[in-house]
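Since the structure comes first, as structure tokens, the remarks are kept for the end.
Missing here: one protein chain of the complex. Every other protein chain is in place.
So, chain A:
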Amino acid sequence: MYYLNISDSPIDVDALYQKLKDPQYGGIVTFVGTVRQWTGDIETRFIDYSAYHPMAEKQLEKLAAPIEAKGARVVIAHRTGHLDLTDEAVFVGVAAAHRGDAFRWCEYLIDTLKKEVPIWKKETDTDAVRWGD
């Protein structure tokens, strides 16, 4: 069964990884998104993430359920609140029988999360405050 979480608590990568381990799976792919300092010439100091919580959680369920129905396991955590450089903002993990599906579905999940899940970042850079990418 999938595990989905959106909260202000720090992302515990090791604990989330453990949720993906199971004898039926032979491939685990994880993606961790972290707060980056430089985007071209723009220097980021910190990021605040906010979410439309109940809808964001429903959207994650919609992403995870069809992949779980194919026999894989999905673990997604997104942090909200104040994040400093190098902090983990998002964890996406897929465990599948074989690596091909695990790679493909992990990429699909993070790409779709970035488009369809109502979470926003407010980036405080050295020169300005910016919403979004």
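Structural remarks
Convention: a residue touches a chain if its C-beta (ideal position, glycine included) is under 8 Å from a C-beta of that chain, and two chains touch if they have at least 3 such contacts; residues count from 1.
We take it that contacts and distances are computed from a predicted model.
The chain that is not shown carries the UniProt protein name "Molybdopterin synthase sulfur carrier subunit", picked from "Peptidase S66", "PadR family transcriptional regulator", "DNA modification/repair radical SAM protein" or "Molybdopterin synthase sulfur carrier subunit". The residue from A:Asp8, A:Asp22, A:Glu43 or A:Glu116 that touches the chain not shown here is A:Glu116. Interface note for the absent chain: among A:Pro10, A:Pro54 or A:Gly100, the touching residue is A:Pro54. Residues of chain A in touch with the missing chain: 33, 49-52, 54-56, 58, 78, 89-90, 110, 113-122, 131-133.
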